[in-house]
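Showing chain A:
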Amino acid sequence: MNGFIGVVLFLILAPVAGGLIAGLDRKLTARMQGRVGPPLLQPFYDVGKLFEKERVVVATAQNFYILAYLAFIVLSGALFFAGGDLLLTVFAFTLAHVFLVLGAYAAHSPYSHIGAERELIQVMTYEPIVILAVVGFYMVTGSFYVADIATTTVPAILYLPGVFLGFAAILTIKLRKSPFDISTSHHAHQEIVKGVTTEFSGSTLGQIEIAHWYENVFLLGLVYLFFAWNPVIGIIAVVVTYVAEVFIDNVTARVRWQAALKSGWLAALLAVANLLILSYMMIGGA
Partner candidate 1 sequence: MTTVKEEQTTTSVALGDLIREVEGIHADGYRLVQIGCTNIGEAYEINYSFDKGYRFRNLRLTVEPEIEVPSITGIYWGAFVYENELHDLFGIPVTGINIDFKGTFFKTAEKFPLSITRKGGDRCQNV
Partner candidate 2 sequence: MGPFKMTRTVLRNLVRGPATRRYPEVPARVTPGTRGHVAIDPATCRSCGICSKRCPCVAIRLDKEAKVWEIDRMRCIACGDCVESCPFGSLTMEQEYLPPTAEHVVDRYTITYVKPERKPKTKEESADA
């Protein structure tokens, strides 16, 4: 029953929260750059605007994949907030991104194609660490279920500092922030124009934005799990992590994809090291 409530709350509140987070993000970024920045509700205006625009496509099929992307992002988020199996959630999440990439491929345009390739490199970059993070949770709490992990009394972060650091590193990929915003980014001045999203416009672009909001809430949920033993600390940690990501965005240049891939995989190695030590301790302790 709890799970059901979680799902409903997620479906309704996540876009609101995600949009507000995006608004705060932009505001904060602007302040870090010495600017005033847009109104807090700007992301909602933007998406609202996108739905007012004309539908323009290169190939009709491209919009279909984006709908699937949105559907599976929502599904993976819903699975998460229903307290479901974390590993399955992660796989659904990957599936969603494959749809995004396919949408970009379908459009058959040079820049969206390069964006798609880069998006796939990104998936390849963050996938190991995400899986390892899930495994880390299992090792600490003995369960793959979000419901169990979220209600644990074990401070996961103390056991998984390396995993958390690795996860924080790849979070910049998922939030599309410097230094790893290689496939598309929130600002225009990129060598591949808008990358994956180049050929999407109007309501389809709006759907991508909404999916992004859902995704961010889900990702922050993952961050929360590291601190779940104490909800207050958990929420503070989520806020601090997010602010740190915005900060990193503002103090780094974008790197090449090679460096992104290397960093992601090194971060995963860090996580592996962390888990190996953990398993050694557990065997030793047992």
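How these were chosen: all candidates are chains of the complex that A comes from, given by their letters.
Convention: a contact is a pair of C-beta atoms (placed from the backbone, for glycine too) under 8 Å apart; a residue touches a chain by one contact, two chains touch by 3 or more; residues count from 1.
Note that the structure is a prediction, hence the values are computed from the model and not measured.
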| item | value |
| --- | --- |
| Touch-positive candidate for chain A in this complex, from 1 or 2 | 2 |
| For the chain A and candidate 2 complex, residues of the former touching the latter | 30-37, 247-248, 250-252 |
